[in-house]
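Have a look at the structure below, then the notes.
All protein chains of the complex are present and in place, except for one that has been dropped.
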Amino acid sequence: MAAKSKRDQMIDMAVLAPLDWVDERTGAVRGTKWFLFRNVPRDISWMQTLGSAALTAFIVQTVTGAILAMYYKPSSEIDPLTGKPIAYSSIEAITNEITLGWLVRGTHRWGASVFIILLFLHMGRVFLFGAYKYPRELQWITGVLILVMGMLMGFTGYLLPWDQTAYWATVVGINLNGTAPFAGPWLAQFLASGPEIGSDTLPKWYALHMLLIPGALIALIFVHIYLVTRLGVSSPPWSKEAAGRERTAVEPTGARAGLVRGSGGD
Amino acid sequence: MARDLGELNREEYANYKDDVKKEGKGFFPFAMWHDTVMSFVVVCVITALAAVWYFDADGTEPGLLGPWYTEPAEPGTTDFIPRPDWYFYFLFYLLRIFEWPETVFIATVGIPTLLLILLLGLPFYDRRRERRPLHRPVAMVAAVLTILSMAVLTWKGATAKEALGSELVLLVPTWAEEQGFADDPAAVTGAELFAQSGCMNCHVYLGEGNANLGAPDLSEIGRTNDAEYFVRYLTNPAAFGNNVMGSYSYLGQENLEALGAFLEASKGPSEDE
Partner (left out) sequence: MWPIAFAVGVACLLLGLVISWIVAAIGAVLAVVFGFLWARDVTRDVRDEVPAIEPETRAVADQPSASTTRAVATPQPLPAYTRSRFLEASTLGVGAAIGAVVTLPVLGFTVLPSFTNLEEDEADLGPIENFPEGEYVIASFLANASAGEVSRRTTFVRNNGLTEGGEPSFTILYSRCVHLGCPVQPNGPIDEENTKEINGVELRPVLAQSFGCPCHGGLYDAEGNRQAGPPVRSLDRMTFSIRNGRLVLGELFAVGNVSGTGANATISRYPWSVPGTHVDGVEAWLYPIVPSQVTG
């Protein structure tokens, strides 16, 4: 074995040694390598990018949301300085005054719509490919739950600016839930924090939007990605080289014809 | 050789793993390259939407993608029409279809719950191993119908318009010009009353108002009857077989006559246009 060049030795010390140190103790490096370099079917294409695109949109939402939380004030009390509800004033400030606030807020608002569109497209693609069948049933179920949680995020987030659109869409939405038999009126009263929307409603919806539903979403996404990594991505079912295709015996022709019993010579 | 479903499934999956091991390509860089490009497109689209939204609008003035925000929330308003975000439009429009009191809960919770149960249970009632779309007619037809109906419902929800008295009143000068009654003060007063008295919650007039409740379009109603008829009708709709409208006699005789003049002048857009 040739002696390593000086440059290689330097790379060893600077990069590989620390990585080995971490890997020996955590297994993280070998795990990442497995994730990155694992095989996927050779015939997958752009259609299979919708899931990770949805994940990107979710990450955009999480990051912009976390930053917006630093400037948003979840209170429906009237701000004595502006004469408008405090939440509304904080949104106005984010949009008009705070540096680049308009961009982060706009990204968060439109990212939500893009996230939901991508979820639907991804669901449609999976349905088309029949990729909800064995062994991927749990993936489909977690996926549907992610869709539901995503739409709930949209619903709870819609209230936060506390403008007319937000308030009344929420009133109708809560009443819609209220019409469910037996438990409906109770669920509606819980959501509204009282018989009607009051001063406790906005903080509750903020907690739902920021903490509870994202927590559930992140857990579901973890399970979903773990499953797709473990079970593998499915090939397009119409593909000639689909992974998992039927095994048919190859019949030799030409010079080898007749050598295998049952195969015809030409 | 009869083998059970589980065995067939497991064998196919074993073949799959085998094929992937032997013939597959590495996730990085092949698949991840596609993922990265697509994610980049997504991020660009989101940023572009945000920029267009911001630069085209101004406070509560809407631009191409709507306003930055509407007015602050007013729980006591009588002057606002609620709307959800666009991805709920299909549910919103379902509520319009189920317009009878006994059927309300079907649209509010019945159908959405049913859809969710069907979605969640899909891997359990579709156990066939076939994945090729062209060999799954039921699945494909169901999918196409679902997508089409959700698309139609969403579009109809997006284009649905209702009548808000304070906004309709502003249309009176346009109506006056189109119908040609701008020089008739009684008709103009009648038009304003028409806009403010909730008539367009059920009727359509010159393209505005609510069309799906079975009430006739009144844009050309003046061709068939005169003002005196309308005054009698509005005083007692039941006498004319109309059991949905109540009496509008509370508006007072002067107001009723103004309404009559307005309706009589509504003969359809002017011919000399």
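As written, the chains take the letters A and B, and residue 1 is the first residue of each chain.
Assume a residue touches a chain if its C-beta (ideal position, glycine included) is under 8 Å from a C-beta of that chain, and two chains touch if they have at least 3 such contacts.
Values in this document were obtained by computation on a predicted structure and should not be read as measured data.
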{"item": "Selected residue (touches chain absent from view) among B:D56, B:E74 or B:E178", "value": "B:E74"}
{"item": "Given A:G178, A:P214 or A:G232, the one touching the chain that is not displayed", "value": "A:G178"}
{"item": "Options A:A188, A:V228 or A:A242, residue touching the unrepresented chain", "value": "A:A188"}
{"item": "Interface residues of chain A (partner: the chain not displayed)", "value": "76-78, 85, 168, 171-172, 174-176, 178-179, 181-182, 184-186, 188-190, 192-195, 197-201"}
{"item": "Residues of chain B (touch criterion as defined above) contacting the omitted chain", "value": "73-82, 95-96, 98-102, 104-105, 108, 162-165, 192-193, 196-199, 201-202, 210, 212-213, 244-246, 248, 250-252, 255"}
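Methods note: only the chains that are shown with their structure count from here on.
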{"item": "Chain A-chain B separation of Cα centroids, rounded to whole Å", "value": "28"}
{"item": "Complex interface listing, chain A residues touching chain B", "value": "35-42, 44-46, 48-50, 52-53, 56-57, 60, 76, 84-85, 88, 91-92, 95, 102-103, 105-107, 109-114, 116-118, 124, 127-137, 140-141, 144-145, 148, 151, 154-155, 158, 161-169, 171-173, 176-177, 179-181, 184, 196-197, 232-234, 237-238, 241-245, 247"}
{"item": "For the chain B and chain A complex, residues of the former touching the latter", "value": "9, 12-13, 15-17, 19-21, 23-28, 30-32, 34-35, 37-39, 41-43, 45-47, 49-51, 53-54, 65, 68-75, 77, 80-88, 91, 95, 104-105, 108-109, 116, 119-120, 122-124, 126-134, 136, 139, 143, 147"}
